[in-house]
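Removed: one protein chain of the complex. Kept in place: all other protein chains.
Coming up: subunit A.
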Amino acid sequence: MSDPHLLRQGAEEIAAPFPALLVEAEHLATTVLLGEHGRRRAGLGDDFWQYRPALPFDEARMIDWRRSGRADTAFVREREWQIAQSVILWVDQSASMSFGSRTDGPTKGHRAKVLALAAAVLMLRAGERVGLTGLRLPPRSGEGQLLRMAALLSEDHDVDYGAPEAGGMLPHSRALFVSDFLGDIAPVEAALTKAADRGVRGALLQVLDPQEEAFPFEGRTIFESMSGSLRHETLKARDLKDRYLARLAERKDRLDTLARRTGWQFSTHHTGDSGAAALLWIHGAMERRS
């Protein structure tokens, strides 16, 4: 799954059925970069917006003489104000994401990367600028960005659980964090708080394996994290099931609360389910105005 081309191909496939994702750009002033989306008001841009009667503060060179010639008053031609939104992605590339209970099914990491890239494809197609958190890949538009992103995403990290990097987020941009969120929650909390401080909003997508939801274990078992740094031994695994599920629910609840407090969206996706459903959710979450 580390081949960037394969990764990209999967992402393209999954993104194909979707309409262009239009991310609403909210702020103009700070990220003054022209994009393709008309803001439905006059401003900087290439497309014609309207003619309006020239006012006294308009300079003479602003007057559109062709239009003014057909009437008695002078008109000024205004263009639509166009900007491009920046979307920052963070995909957990830690070891815990490489878990997959079914040999023929995808690992969590693979599903997460495919979903992220699919979202990126959609957004790039809509003319947005997409990048990765940190300073690894600043947001840019264009097809080339996808390749670079796929190359970066196909790296796997050695750490057990990943923590989102809040750095590199442009103020008032959008963000998408994809992880299992099974590790320490404090970095997530910090990152989200920081993002909220900068006016960044977005979505948290938790990707879980069906086994992590069902906990179908019995007997004497030693549970190890994927890199083996954490371990827990039990004599009766079945006994732990209820308490494990309670903790998992608590974790989800916490993330949900956190997201709502910071104006983010939160959802859980299982690798046993179809990836399209998750992408649809991402589509909805990114499009939402707030």
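Criterion: contacts are C-beta pairs under 8 Å (C-beta built on N, C-alpha and C of every residue); 3 or more make two chains touch, one makes a residue touch a chain; residues count from 1.
The criterion applied here is as follows: contacts and distances are computed from a predicted model.
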| item | value |
| --- | --- |
| Per UniProt record, name of the chain withheld from view ["RagB/SusD family nutrient uptake outer membrane protein", "LytTR family transcriptional regulator", "Putative spermidine/putrescine transport system permease protein" or "Molybdopterin-synthase adenylyltransferase"] | "LytTR family transcriptional regulator" |
| Chain not shown: contacting residue from A:Q9, A:S68 or A:T234 | A:T234 |
| Residues of subunit A in contact with the chain not shown | 96-97, 99, 108, 160-161, 180, 182-184, 209, 211-212, 215, 217-226, 230-237, 239-240, 243-244, 247-248, 251 |
